[in-house]
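Every protein chain but one is kept in place in this view of the complex.
Letters are used for the chains, namely A and B, taken in the order the chains are written, and counting of residues starts over at 1 for each.
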Amino acid sequence: MRRYFGRKFLIYGLTFFLAVTVDWLIPRFMPGDPISNILSRSLLNAEGAQQMYDYYERVFGLDLPVWQQYLNFWGSLLHGDLGISAYLFPQPVTRVIWRAVPYDAFLLLPSILLSWWAGNKFGAYAARTKRLDNTILPIGYILTATPYMWLGILLAWIFGIVLGIFPIAGAYSYSMQPHLSWLFIKDVILHWFLPFASLFLVGFGGWAIGMRNMIIYELEADYSHYLEALGAPRSLIRKYAFRNAILPQLTGLALQLGVIVAGALVTEVVFSYPGIGYLLLSAIQNQDYFLIQGCFLFIIIGILIANFAIDIAYVIVDPRTRMGMLGDSS
Amino acid sequence: MIERLRNNEFLFFAFRNKRLRVGLFIVLFFLALTLVGPLLAKYDPSEYAAYGSHPPSAEYWFGTTTFGQDVFSQFVLGLRATFLVGMIGGGLGTLIGVVVGFTAGYNGGIIDEVLNILTNIVLVIPTLAILLIIAAYLNVRGIVAESIFIGCTAWPWAARAIRAQTFSLRTREFVDLSKLSGMKSGKIIFTEIAPNMMSYLVMTFILQFGGAILNAATLDFIGLGPTSTISLGLMMQYSVLWGALQLGQWWWFMPPGIAITAIVGAMYIMNVGLDEVFNPKLREM
Partner (left out) sequence: MSLSVQNLTVVYQTLHGDVRALEKASFSLKDGEIMGLAGESGCGKTTLGNSLILLAPPMRFVDGRVLLDNEELPIWDTDRMDPFRFKKISVIPQYAMNAMNPTRKIGQMTREILQARKIDPGHMMTEIKRRLDLVELPHKVLDMYPIELSGGMKQRMVMVLSTLLNPSLLIADEITSALDVSTQKAVAEMLVEFRRREFVKSMIVITHDMSILYQIADSIMIMYAGQLAEKASTEVIIHDPRHPYTKLLISSLPKVGVKVAEKRLTGIPGTPPMLLDPPIGCRFRDRCPVAFDKCTEVPPFIEVSEGHYVACWKES
């Protein structure tokens, strides 16, 4: 088991290092420059502009040699300081991002967990009879082939516009201020429901199909035949098959996190839902170095943590990893 | 004819397989639309053909956008972009994935370890985030560039699948026999292993193709797709941006979404069908 986690940490460490470097590097290549952006909003004469430019350069540390900027970046990172946002100046990036995190968590956690759980359950059902298979399978394929944003658009149109049940923009009504009351909570949930449904449905399709395939594979295994020969009831055979088929699905969940994050991003755009994805897009459109870096970093860290959580869950669920006998099929 | 087909077991099953037939039909239908459509389209996609937005009619088969552009014309050109990205992006992803996966699986040992770590790293990083950042800072983008981005970030899925298959094939007896008889590595790869992998290669490509289309649609929707041409994702972006939802202009955003869903879904269904053809255990008797 030490070897298992050892490898994981190595990968996570390398990934983090690489991601941070890329994160720091890429915005540096962009044409145009954040300071000019800030300055363009104020009316200054040429000399005044130059002074302000120098000032800002120092504030943002852009006058230092490149390698020093890089090291400084790591330094501040480890202090939890992600710089000041240029687009939303002078708010610190960390605060801007923190404001968006609850919306993302509220959206992503339920949809990931529920779609994974429900998808696996339905996929297992599909493997029971031919008729169920022929109904559930096509639905699964259509759902998983649907681009996230189109499902969002579709849901928004049907349930938001045509039927008028749900609102289609923002996290809560513009007329309201966040406060603790039944009215507000209901409002938040109404705004939350369509983006959540959109993420849930696409994920559900994918998991259902994956599980169905895995269950069929397990039902063909030798141990299933042996159970049959011992006259075990179908429920026991299915239970064992399910338990064994869940394992690759768990690994699959870790692998899909990047895709799910991307899906959440576009869904947030469709519904103007103020999560990190939406924030990242605004940052790019406004060429805000630090906010872009911050969002990206945040996403990476989130994914690494989630990966780690899944790794722990995997060890709990698959006894073979504890024996250290799975080799490198992690 | 049935006798000859029976001799080539795969072809026989392939033709009989309902899923393969349905999937292939859908894909070919859209492909035909791509090729024939521009001939039928009456207008240039960016041409202002009408005043304002109109629902579908005899004149404008898919209606017009808020600006009076013919949706059908945009649609068929967007389809072309979609297929191009699928081919190039999917092809590139498959190519890289096959090379990496095969090298890792065939050689094993330290090479495998290193490639494995590389694959895992690329997998964990949310590629969309990187693509966003890269694509945002290139002012002029073409379809080919987009396809290359997509191919360069989607390959880990292919690599994993190919590596697993190579592993299992490598330890089979017929490979050991070939090695014992002194066949060179290259020859072993081409004559013994490759034919058994063909099925996986085809299925991997199909999945990459579908995935590339989805990725491209997502990028286009955010506005980071090709700057020069129209694409289905771009149509969707414009429709949302210009309030097609609130104005009820369903003819603007429905066709692109349906097309992508249908093509990618058809690819997945074909994949299932092919799996049944190549893997006798899954065949329904």
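Quick note on the criterion: a contact is a pair of C-beta atoms (placed from the backbone, for glycine too) under 8 Å apart; a residue touches a chain by one contact, two chains touch by 3 or more.
The structure displayed is predicted, hence computed values, not measured ones.
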{"item": "Option touching the unshown chain, where A:17, A:55, A:98 or A:223 are the choices", "value": "A:223"}
{"item": "Of A:101, A:232 or A:315, the one touching the omitted chain in the full complex", "value": "A:232"}
{"item": "Chain not shown, touching residues in subunit A", "value": "221-223, 225-233, 235-236, 240, 243-244, 247, 318-320, 323, 325"}
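The definition used in the following text is that only the chains that are shown with their structure count from here on.
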{"item": "Distance from subunit B to subunit A - Cα centre to Cα centre, in angstrom", "value": "23"}
{"item": "Touch list for subunit B against partner subunit A, complex", "value": "112-113, 116-117, 120-121, 123-130, 132-134, 136-137, 139, 210, 214, 217-218, 221-222, 233, 236, 239-240, 245-246, 248, 250, 253, 256-257, 260-262, 264-265, 267-269, 272, 281-282, 284"}
{"item": "Residue numbers on subunit A that touch subunit B, as the complex places them", "value": "10-12, 14-15, 18-19, 22-23, 26-27, 29-31, 130, 137-138, 141-142, 144-150, 153-154, 156-157, 160-162, 168, 209, 216, 220, 255, 257-258, 261-262, 265-266, 269-270, 280-281, 284, 292, 295-296, 299-300, 303-304, 307, 328"}
